[in-house]
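A single protein chain has been removed from this complex, and every other one stays in its place.
Up next, subunit A:
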Amino acid sequence: MATLEIKDLHVTVEADNATKEILKGVDLTVKQGETHAIMGPNGSGKSTLAYSVAGHPKYTITQGSVTLDGEDVLEMSVDERARAGMFLAMQYPVEVPGVSVSNFLRTSATAIRGEAPKLRTWVKEVKSAMEQLQMDPAFAERNVNEGFSGGEKKRHEILQMELLKPKIAILDETDSGLDVDALRQVSDGVNRVRETGEVGTLLITHYTRILRYIKPDFVHVFANGRIAESGGAELADKLEAEGYEAYTKGGASA
């Protein structure tokens, strides 16, 4: 069973000619089949965790380790991480002009699977995944993320998650900017992948709303660059009632 282990992760970023430490010792283990929610206020470092694990060049790891089944993830290039089974659904997916969704998906699936998917089954696979996410088939001919609405971008991210079948998926604020209908469709997509039992999900969110649709096994409160508290689904209810105040006060002095 695949396991992502993050140990004592420290990450800095260069901003305004200064080095700023964003992550200050994150410990987290996510196993295939589990769903973890990471919740926290803006600026607590949640997205930094997602992007540094995926290998975004903007972030520098200064301490700690990230391993997938014992393999050193930090030594891998961004694409190697993806081929090892990691997936990041981005909060702000990037436009790629002139590259169609269908070309992109097929190129990506070919890279991840190690061989080009058979055209006939592939077309069916994409079509049915798109239908389930209630995406218009014409969508496949549009350029990647170009002119997509907020909801279309997120659906497109989850479509990729369904097709690429990662071992560990990090969903960075996938719920932000979605209306209730879109949130439900996106959540249904995530749940279809979870039900296979073959993905470990790290759900990063600011709000508890998405947790009504995607039930986490574990909830972690993220504050001031580390996990401040961990618990079960009930911790989300506490956050819903009390907010993040109890966690942010201590962080202000750091």
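Keep in mind that, in the parts below, a residue touches a chain if its C-beta (ideal position, glycine included) is under 8 Å from a C-beta of that chain, and two chains touch if they have at least 3 such contacts; residues count from 1.
Everything that follows uses one rule, which is that contacts and distances are computed from a predicted model.
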Protein name as given in UniProt for the chain not displayed, "Fe-S cluster assembly protein SufD", "Ferrous iron transport protein A", "Sugar ABC transporter permease" or "3-hydroxy-3-methylglutaryl CoA synthase": "Fe-S cluster assembly protein SufD"
Of A:2, A:30, A:66 or A:88, the residue in touch with the unshown chain: A:88
Residue touching the undisplayed chain, where the options are A:70, A:98 or A:147: A:98
Full-complex contact with the absent chain, from A:57, A:70 or A:147: A:57
For subunit A, residues in touch with the removed chain: 54-57, 77-79, 81-83, 87-88, 90, 93-99, 103-104, 107-108, 111-112, 143, 160, 164
